[in-house]
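For this view, one protein chain was removed and the others were kept in their places.
When the chains are written out, they are named A and B in that same order, and each has its own residue count from 1.
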Amino acid sequence: MDRIPILKLGSALLVTIQVDMHDRLATALQEDLTEKIVATHAKGVLIDISALEIVDSFIGRMLDHIAAISRMLDAETVVVGMRPAVAITLVELGLSLTGVKTALDVERGMEMIRRRLDEPEVADGDDAGA
Amino acid sequence: MATTPARDLMEVRSSDDVVRVRQQVRARAVEVGLSLVDQTKIVTAASELARNMLDYGGGGVATIEMVTDGHRRGLRLTFEDQGPGIADVQLALKDGYTSGSGLGLGLGGAKRLCNEFTIDSAPGRGTRIVCARWM
């Protein structure tokens, strides 16, 4: 069975989803990611979905689960690169992925994770100044 | 006006079939000339409905048709299963309602993604869902 590759990028993990996901692949990704977060002490997980043409409630649920699991393991999940048509559809579908952070692209996502690492535990706002 | 001859019948028996239905709906949506957003909506609806049929109806048949009503073109999808059926259709359409382990967005969500949506179901009679997206 093929699996989605997980890359280590500094203190973060990068997953690029490029295929039309079927259920087993999604389940496998969830398991692999969980193990890898623990093994690498990753503080962030970037999931690049810019290649995905749709996100249905199944994939949405998967993203939510990954975010929840990583949070428990002290890693922040950022979903990056969602296409406009996909975002519109997802909202219409009724899925807002409130537990998931988002960024426009991998670069911005990385910045987000890095900023979290630089900040002391308390700060939650983004009043970074300059 | 008459339905154009393009029509696909697809069995949905596994999660791979759901992926195949999605891809075929996408191809037909492009052929019909739906906008990118409309394509995405109907493909997502197809994904939800095909998966619902697999999870709760024990699988079934998906039909994809390119249709026209005079000057508008569109795509009509039919999902038919011989499963246990739905006792309360109104309830099943409500967000948050689920008899399985999902989020309960499947039916109501799919309905919002379509211009037309009808459910024909009763306990023991299976379920037939017809939905359409127009240009």
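Structural remarks
Rule of thumb we're sticking to: a residue touches a chain if its C-beta (ideal position, glycine included) is under 8 Å from a C-beta of that chain, and two chains touch if they have at least 3 such contacts.
Assume contacts and distances are computed from a predicted model.
The subunit not displayed here is recorded in UniProt as "STAS domain-containing protein", chosen from "STAS domain-containing protein", "Phosphoribosylformylglycinamidine synthase subunit PurQ", "ATP-dependent Lhr-like helicase" or "ABC-2 type transport system ATP-binding protein".
Residue A:R108 is the one among A:H22, A:K36, A:R61 or A:R108 that touches the chain missing from this view.
Taking the complete complex into account, A:M82 is the one of A:I17, A:V45, A:M62 or A:M82 that touches the chain left out.
The omitted chain makes contact with subunit B at the following residues, 37, 71. Across the interface with the omitted chain, subunit A contributes residues 79-88, 90-92, 96-97, 102-105, 108-109, 126-130.
By our rule, only the chains that are shown with their structure count from here on.
If you average the Cα atoms of subunit A and of subunit B, the two centres end up 28 Å apart. Residues of subunit A touching subunit B in their complex: 20-24, 53-58, 60-61, 84-86, 88-90, 92-95. Residue ranges on subunit B touching subunit A, taken from their complex, read 15-16, 18-19, 22-23, 26, 36-37, 39-41, 43-44, 47-48, 51, 95, 102-103, 105-106, 108-110, 112-113.
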